[in-house]
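Here the complex is missing one protein chain, while the rest keep their positions.
And now, chain A:
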Amino acid sequence: MVGIFQRSLRLRTSLRQLSFHGSTSSTDTLSSLVLRGRLFPISSPSVFFSTHRTLQAPNDGPKSLSDTPPPRRPFSRVTEEDLTFFRTLLPGRTITDPDLLESSNVDWLKSVRGSSEVLLRPQTTEEVSQILRYCNSHNLAVNPQGGNTGLVGGSVPVYDEIVLSTALMNNILHFNDVSGILTCQSGCILENLSLYLEERGHIMPLDLGAKGSCQIGGNVATNAGGLRLLRYGSLHGTVLGLEVVLADGRVLDCLSTLRKDNTGYDLKQLFIGSEGTLGVITAVSILCPQKPKSVNVVFLGCETFEQLLKTFQLSKRMLGEILSAYEFLDSECLNLLKTHLKLQNPVSDCPFYIVIETQGSDPNHDEEKLHNFLEEAMASSLVVDGTVATEEGKIKALWSMRERITEALTHDGFTYKYDISLPVERIYQLVTDMRRHLGDRAKSVVGYGHVGDGNLHLNITSPAKNAALLAAIEPFVYEWTAKFQGSISAEHGLGLKKRNYIHYKDLLQPEKHPRNNCSIQEKDRLKVVSIHRLYIVHVCHLCDEYI
């Protein structure tokens, strides 16, 4: 990955011209960095990244593309000389033992495996900078790694890239309890940050099932969503500043702790969600909300998805500002929880279940609102059953019905995970269509997720990894999503597994091509530019227009 930066002269000149504190000197470089979604269209003939290879056109048969890894780029291999340098720089923190490397080479889902031979564990930004500077000049590929809890195979090496782990960069640098702004190194584990903040009357603005292992740097790099997005918004809003080490070792200090700063380009936004392709995040400053005095969790049962959506509208109306999470799961999820994790259903069996959380500053106020909402929901038969929890122990128990589904799925067999954003009315239709489409071929097809954010987690299991089943699922699921203008990766990112599918978002019919007289039918007319695993940017060979 670093090698790509080495050759991307255009990017480097652009960045150099953009001074890191905001103002730009030339409008030319501006246009070359116009962002559309996450891709950088270049209107000049020179290619963004000079390495490219042709790729099958998207509609070339039903073969799934997520299984074929990209070929290894001509990076150098690690030599003894390199190891000596690392060992001098990071004594005792340069790991080459294959047993110790195992956990860094395999992802959490145990679905992808790399063959890295070196794991580096820096403790300071300066060390990260030196590592990257060295790797850049010696043409060595680097794989930044946080908690390794990603679900799209993006956290482990594809080949023998050096793993740069932020695990030892776990210091909390500063917390201002007036503004609620926390500054910490990127290797801090999310749960540890939560515990630290809770003692000071605050909480992290994001929360996800992987909190015990995931690191804040990784969260920022993937623009993680999580369970609290409904209330506190995405990391694009809550991250105030970043310190990033770029591919050539330069340290980009955007670590502002200012709530508002409109001086020039907000460069840090580039790195949020960049999945480690633009630099290594070494420090984060983030705005933290107050710890709520009153937290309630409600677990409800619904007969139909329409009622579930109506309940959502009712909850927004009656709970208003105290609503902090609205999640759903279907009855198949509950069966998995019962079978594999022996969790009991808190209510009677229903086709759909909702988990609602409220957070507020006054228990009496919240309780009253909640009881009114529940009375209304029951009276209008929107929900058929439910239970409420106000005590921490019971709250954890109810949340585990939603948070542990991922775990239950790993026990059910090999899991095919899809994280889809759709118009909220269509969310469950994908699940039913997929069930019909697959028939007996799959073991379980379940749907759950952040319905309040329009985000479905569609999961399919089979006893063992099955290429035929995968071919039946993909590209069906992506085409279905594209048909309804959804996103094929709402919050998990692209990583390795979904890198080939980004065109489902942007590649529309040929008639929507910028220049009408250009058609993109033959596959070799597409000059494809790609990074090891992240993006495939299609650039039309004829007119060099980004598509």
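Operating definition for what follows: contacts are C-beta pairs under 8 Å (C-beta built on N, C-alpha and C of every residue); 3 or more make two chains touch, one makes a residue touch a chain; residues count from 1.
Keep in mind that, in the parts below, contacts and distances are computed from a predicted model.
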| message | Can you work out the missing subunit's protein name as recorded in UniProt? Choose among "Electron transfer flavoprotein subunit beta", "MIP18 family-like domain-containing protein", "Transporter" or "CTLH domain-containing protein". | response | "Electron transfer flavoprotein subunit beta"
| message | Which candidate, A:Asn170, A:Ser213 or A:Thr387, sits in contact with the chain we can't see? | response | A:Thr387
| Of A:Leu173, A:Val347 or A:Leu438, which one is in contact with the hidden chain? | A:Val347
| request: Against the chain that's been left off, what residues of chain A make contact? List them. | output: 299-300, 344, 346-348, 374-375, 378, 383, 385-394, 396
